[in-house]
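Here the complex is missing one protein chain, while the rest keep their positions.
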Amino acid sequence: MFYLESGQFSTSYRQDQRIFRLWQARLALVLLLAAAYTVVPWLGSDYLFSAILIPFLVLSLAGVGLNLLTGYAGQLSLGSAAFMAVGAFATYNFLLRLPGLPLLDGFLLGGLSAVPVGLVFGLPSLRIKGFYLLVSTLAAQFFIEWLFTQVPWFANNSSSGVISAPALVILGHHFNTPRGSYLLTLSIVLPLVLLAKNLVRGQLGRNWMAVRDMDTAAAVIGIPITRTKLLAFAISSFLLGIAGALWAFTYLGTVEPHGFDLNLSFQILFIIIIGGMGSILGNFLGAAFIVLLPILLSIISSAWLGDWIQAGQLENLQKILFGCLIIVFLIKEPEGLAKLWNTLRARAHGWPLSYWN
Amino acid sequence: MTSIPRPLLRLEHISLSFKGVKAITDIGFEVAEGEICALIGPNGAGKSALLNVINGVYQPQQGQVSFDGEVRRHMQPHHAARRGIARTFQNIALFKGMSVLDNVLTGRTLKTHSSWIEQALRIGRAAAQETRQREYAEKVIEFLRIQPWRNTLVGQLPYGLQKRVELARALAAEPRLLLLDEPMAGMNQQEKHEMSQFILDTNREFGTTVVLIEHDIGVVMGLSHHVVVLDYGKKIADGSPDEVRCNPEVITAYLGTKH
Amino acid sequence: MSFFFEVLLGGVLSGVMYSLIAIGFVLIYKASGVFNFAQGSMVLFAALTFVSLLERHVPFWLAFVATLLVMLLLALLIERLVLRHLLHRSPMTLFMATLGLSYVIEGGAQALWGAQVHGLDLGIADEPFTLAGLMLSQFDLFAAAIALSLVIVLSLLFNRTRVGLSLRAVADDPLAALAIGIRLQRMWVLVWAVAGFVGLVAGLLWGARLGVQFSLSLIVLKALPVLIIGGFTSIAGAIVGGLIIGASEKLAEVYVGPILGGGIENWFPYVLALLFLLIRPAGLFGEAAIERV
Partner (left out) sequence: MFYHGLKKRGAVALGLILALGAALPAHAAANQQYFPLQSYRVGPYAAGGTGFFGGFIDYMQYVNLKDGGVNGVKLVWSECETEYVVEKGVECYERLKKGLNGAPAAATNPLSVGIAYATLERSTADKLPLITINHGRTDSTDGSVFPYVFPLQLNPYSEVSAIINYIGQQSGGLDKLKGKKIVTLYHGSPYGKETSPILSLLAKKYGFQLTLIEVPHPGNEQQSQWLTIRQIHPDWVILRGWGVMTPVALKTAQKTGFPANHIIGNIWSNSEDDVIPAGSAAKGYISITTHPSGTQFPVLQGIKKYVIDSGKGNLADPKRFGNVYYNLGVVNGILNVEAVRLAQARFGHKPLSGEQVRWGFEHLKFDDQRLKQVGAYGLLQPLKLSCSDHEGGGSVRFQQWDGSKWKVISAWVQADRALLRPIIEASSHQYAKEHGITPRDCAKES
């Protein structure tokens, strides 16, 4: 049925600039969204919502955030979790200390408060490059983690230092159930991703890639390097901040500073490596991969080799597998699952002509 | 050559050195609006360095550059770009990870005035401008006949085409002054011919002033209205092709006899 | 005042330990331009292997040699399966590859030797004795001595031997090295193996301190600032950087910590390194990288 798409020519640049040029793609998208809002909530179980879909959505958003910075603007960062932490704790405090503040505004403010932090730790990127920048982002990682552990005010002086989700209410509608949290998360993540997509296909996105590929040339054709880099840090940490708030409140429900540790940063980096640097779709693929693989592994093993492989060994196995995949992708497919997906589609277009493009 | 009534570009007493090593010594010349000026000279004569001075990649220790009447000692690359100076590089400086179209579109960056917020929301000027940029980019792509590769990653294109794409990116900025660093290096006669055609057409159709570096004397003489000859960072001749051709110093420099 | 010196000394001596880790990085970075994040897990792996052998009643030296062989094998595999396929890739890519590598090694180490904590006794007492009013421990001196001799050995290896010369050639310009017939692959294997050896030594000293266990792999995080300060390409730099980090973080913890509420050791070195970067991007001993336009 793929060759139905033949004969669809863009007759205007407007048409050509659509995210989904083909009506099949657009239809598929509409169906997908419809399903996400109707069938899934109707059929889904608590497990599906709170153990798979919500983390998947949140991690996808976080992936987008990091991808703008690393995949598009070429600034390597290991501090993603720190910016997420800022978002989470800021949201918590805004909602706590400004009673009556609408929930969504709380999330928005949380994201915004991550921006200055991102800028501060992004400043060194103007002078240093490549993995030297790791130092700056790692500094962020450790400092922020320490700060939130250290200053009890951030956790409303609770002796445990743990912050827990406020009531998720929008216009008197409660979202605290797994199903509700899922719908809420979905409705926050999707528009943000759309914005990100618009950015990367617009002038700013091209400037980012230009800076990534060769910043001297970028400067020569009049791209303001400083501004472009800092914008990358700002927007990236904004998205990460909101992702952090979602992580804390629609996914886990409660979180402590160490919940945003280096491992989370790594996870997000892996999402974009596996999913595909410089791709928006890739973040979803990568997130799905990183959420599902461990679950499938453990289920498969306990189902079929439950006796002779014990839970612990499985975890090690999975660690090894992850590592290998990272390396394999870096070697074989630096553009990640997204690229594979596109090649697949290209094949499908060509079908039945197997040697198309 | 006598002073031009109203030069677009004037260099005066430019001297540049790296860690004490002199690259350019007291060079000055003028380029008239709308002319094609060629910089020639043996390797290491300081030609590329001079281009880098003109668009602010290097800061000269002495001398000043005046462009369109505006005099400045220190110019930042992006400022130069703003004033309408575009250039290509000796060893191609394209954005390898991006498609031909996107590369050309980056050339439009200074013509885009919508804020990133507008771009994100696709509101206000953003969408309309995006389309306008696209139209112009397509015009340039057509002009340089690289439509077939519109959506190819430049990294995958052959050398000759990459040179063309780089020219396209420069033209997309609608420059008043175009600096070309060996636009035909490593090309065969056929390609060189095409490239020269593009340069001439650019000069005629858009009235773009061109300063180019080229080794192939034949091409240079055919192409340019005005030739400046450098040797060991000094200017040894400056004039019309014919004047330069019979300049004894030039001959020695090129025949390489000691002096 | 003597307290100040005690803190300083203590810091310097734990700095020695950092240096040991950092040296491993420098070696690999010099020869293959890789910032090897997996160094930490290599330390863990080496130490775990060694201890597990000891616990299976393998005599000390035999265990040591066996572990060395294992590390050599590991280096071989890494070169074959990873580095070889990542020639001419960006440092960023290489770095991320080593990130993956660290996962593989950590997982493997635990799968192989289990996750429980092992004690390790090198037979050197870690009890304090006072020297000129300053408190010292034999173990510290021992560690310092080891580090020192390691540096001497390595610099001899680099400057005197033929292998060392070709190593430096590779470091300076891989292509040229290839041209004059140096086998790049072999050099890399060698360097990674040496790094493995350094890792083992570091692992033993740290292991004797902390017990051999998972968190050994975390000391990789201390090495990064050390490298920034010392420069990625200089063994001397690694030592000095280590000492600076060690001393300053301890002093900061003792004198600044209380003001900020303590526990600042995790991020202080990074902030310090950041300042260094902004002032002297090449580090103390590193060669400044010149960018061609």
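Order as written gives the chain letters A, B and C; numbering starts at 1 within each chain.
Basically, a contact is a pair of C-beta atoms (placed from the backbone, for glycine too) under 8 Å apart; a residue touches a chain by one contact, two chains touch by 3 or more.
This is a predicted model, so every value here is computed, not measured.
Chemist: For the full complex, can you list every visible chain touched by the one that's not shown?
Modeler: Result for the missing chain's touching partners among shown chains: A, C.
Chemist: Touching the hidden chain in the complete assembly: which of C:36, C:67, C:166 or C:213 does that?
Modeler: Result: among the candidates, C:213 touches the missing chain.
Chemist: Under the stated touch rule, tell me which residues of chain C contact the chain that is not displayed.
Modeler: Residues touching the hidden chain, for chain C, are 3, 6-7, 10-11, 14, 110, 114-121, 126-128, 135, 137, 139, 209-216, 218-219, 249-251, 253-254, 257, 261-266.
Chemist: Could you please point out the chain A residues that touch the chain left off the display?
Modeler: Where chain A meets the chain not shown: residues 40, 43-48, 50-52, 55, 146, 149, 152, 155, 158-162, 164-165, 167, 251-259, 263, 294-296, 298-300, 302-304, 306-307, 310-316.
The definition used in the following text is that only the chains that are shown with their structure count from here on.
Chemist: Using mean C-alpha positions as chain centres, tell me how far chain B is from chain C in Å, no decimals.
Modeler: 49
Chemist: Indicate the residues of chain C shared as contacts by at least two other chains.
Modeler: 293
Chemist: Enumerate the residues of chain B that touch no fewer than two other chains.
Modeler: Correct list: 57.
Chemist: Within their complex, state which residues of chain C touch chain A.
Modeler: Chain C reaches chain A through residues 35, 81-82, 85-86, 89-93, 95-97, 99-108, 110-111, 115, 221, 224-225, 228, 260-264, 266-267, 270-271, 273-274, 277-278, 281, 291, 293.
Chemist: Which positions of chain A touch chain B when the two form their complex?
Modeler: For this pair, the touching residues of chain A are 13-14, 16-17, 195-196, 198-199, 202-204, 206-207, 209-210, 212-214, 216-225, 231, 235, 278.
Chemist: Which chain A residues qualify as touching chain C in the complex?
Modeler: So the residues of chain A touching chain C come out as 76, 124, 127-128, 130-132, 134-136, 138-139, 142-143, 145-146, 149-151, 216, 262, 266, 269, 273, 312-313, 316-320, 322-327, 330-331, 334.
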